[in-house]
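My questions all concern the structure below.
Shown here: the complex without one of its protein chains, the others still in place.
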């Protein structure tokens, strides 16, 4: 307990049941299984490590090239390469648990049954704080239509996962939609405990010398500072319409960016591409948020959430 | 006529009836009424000047701040400030016509009747090569839902305008949609002669010191290099599904960018934010396209359209 | 007057006080066209970070030598990059842009009031006015003495400078507008001012109540700089609907066009600091 005149700000966040010591998480697919960044920061001190997207069975992913830089951003088409949920549970989770890392599992699938099954596998495994559902995957039964672009499918998939798990469930919304608020409502109808916003914008790049798409997959997900304005807008839209905790991200590189997200309505933030540029980004962002809170005398991080208002 | 071994490449474009001498246009709202850039380049040599969005009656626009820079982009919330169609026809059009400028009118409204009425006003005025319909406007009769986000409204508004005008009609698609191909189909059903893609992505920015949205309008349109990957993806998606000329734009700063759009499926390109950075951008981009065609021995610009293919 | 685009060659770029810098650029084609009170639209980097140009007033011009001087304060990314330019490097400038000060055609008595970096658009005004044999007095206020060092440049061409500093380190200790109390309005044909909005509001009030013709120079964030994007608008009078474009209709406006508000919330008139 700090009894001084400037008590350290309270940074703890309860993200719909996901308990984080501080509001700065690292985003799925950008931080591996945590270990990869161990040389750069104390991964147990990160608000939450959202591990690489996991499917029921192992996936090889897409053929390279898988990434390409774009103005203030990058495109990726990894194709969900991962060793499958069993390997995650047995090779990676115990290590993270022993280290005291706050782990959020990121799950993906191509059918409602996939999602349900992979979620069920997590039951009984200690050390998972919650589930982030990557719903930007094609639903093979619906001709490849992405789950995240259809409110009904969003509701169904969330509900199916809720049935299989005792963990908090946080669907990760795709920004490639006309009406994000409608999708958010559907997610809550399905039983979402929190929302993660946003996943990547779908984009592409062309190699003008060879006259072909740069990525073998043609399309890729756009991340990085370029997408920050879109992410902020969507979070603001959802936060002003409904009362559900939001994990906000998309282009966060520094504390100022993170504060924009929190003021727009995010209870916590996630850093993705920013880790590649600065492997200590999560640490630096947290430090900057603390400094801001001290300067402005903000006691609890929750006091900033959604506080951007026109006056 | 060039009788040499390397004939000058054929740059002319027929954009669904809009005849352009070359494929490089300047985008609505970024080039005023052309005159503003006269000191920097020969505006009659620009492929087409798409003038500022015009409504039936004059509009004051939004209170400032209206613009803010973002990573590799900018947000704008001008709010369609314009003097109304009559002032355009009498104060601006004659000047452009006398100069020999290829003019595309950009029309906007808040009801189908608005669009029809403002289109009808253009009839009988020489010097307009075509109409670009800005359908990223709220439909007041549908509770402010944007025309461009609903296939049925898109079809209706295009059809209504087609009925009033003998000019080629090119709706400008909003990228803030789940399924751009569906919108494109609707536009063609409505009678669109060409498509303009894309308008701005909806975004926002927050002032963390003052804890308020930066723009008085809260939301603004994101333009500039940041959005290029999204624009390319949408054009590619539409071009591969349907056979309609596309005016492509979104973040074009140089010839390489423009060529990406053409290879993705755009018959011509438009430069918006790029004009602010380089007031001679339209000239420089055209020059760069010509150089590319010479280097690769491309005879007609049309030979490059949609030629990005995986091999 | 034909504005243009020029790669100016930097002759000097020096820190003059704290975060204030003066950059001298050889840009003959542009220099020839410059009028007092106009601005240049400058590209601070040859990349997309930052993307947009930055407007800076024309501080001084020697048209015959093709030289333009800029006085700028480092406040953010763009101006930080400007401060890093070295002699012999090139910088892309667009301009001159905007409607500058209305200049007296012949000898008149002029009062200039500059607050902080707002003194920038007043130097070339003073130079041209002195060439037309005007008597020119500058009330120059800043936060600290070092910033007032530029006063010498004005004095060199015969401007009578009265200094004020907020920290009291040089000249009158306090606000530059307090110096107006010592001025007799009828001594002046014109008053020109640039500085923080509250300061300009006081000068404008002084001018209006004492019937002196006056002009102010305003600021807004800009994209195009040429009147094309409608991004830089400003509502001169909150009780009258409609906007002016600071880049094209201004940046200079007559004091009578502007209705100053006590507060200057977002979207209302603000001026150079």
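Lettered A, B and C in written order, each chain numbered from 1.
Criterion: a residue touches a chain if its C-beta (ideal position, glycine included) is under 8 Å from a C-beta of that chain, and two chains touch if they have at least 3 such contacts.
Please read all numbers here as calculations on a predicted model, not as lab measurements.
Novice: So which shown chains sit in contact with the chain we cannot see?
Specialist: Every shown chain touched by the left-out chain: A, B, C.
Novice: Based on the whole complex, identify which of A:90, A:280 or A:300 touches the chain you can't see.
Specialist: A:280
Novice: Which residue, A:74, A:170 or A:184, contacts the hidden chain when the whole complex is considered?
Specialist: Per the contact definition at the top, the residue touching the missing chain is A:74.
Novice: Hey, which chain C residues sit against the chain that's not shown?
Specialist: Touching the chain left out of view, chain C contributes residues 45, 47-49, 77.
Novice: Extract the touching residues of chain A with respect to the undisplayed chain.
Specialist: 29-32, 36-37, 39-40, 52, 60-61, 63-69, 71-74, 76, 78, 81, 212, 216, 224-225, 253, 273, 275-280
Novice: For chain B, enumerate the residues touching the unshown chain of the complex.
Specialist: Touching the missing chain: residues 71-72, 311.
Assume only the chains that are shown with their structure count from here on.
Novice: Could you tell me which chains make contact with chain A and chain B both?
Specialist: Joint contacts, listed by label: C.
Novice: Looking at C-alpha means, what's the farthest chain from chain C?
Specialist: The chain lying farthest from chain C is A.
Novice: Just by CA atoms, which chain is the most central one?
Specialist: If one averages C-alpha positions chain by chain, the most central is B.
Novice: Just give me the whole-number Å value for how far the CA centre of chain B lies from that of chain C.
Specialist: That pair's centroid distance is 36 Å.
Novice: Which chain C residues sit where two or more other chains touch them?
Specialist: Expected reply: 48-49.
Novice: Provide the list of chain B residues touching at least two other chains, using ranges where the numbers run on.
Specialist: Residues 71-73, 212, 216, 224-225.
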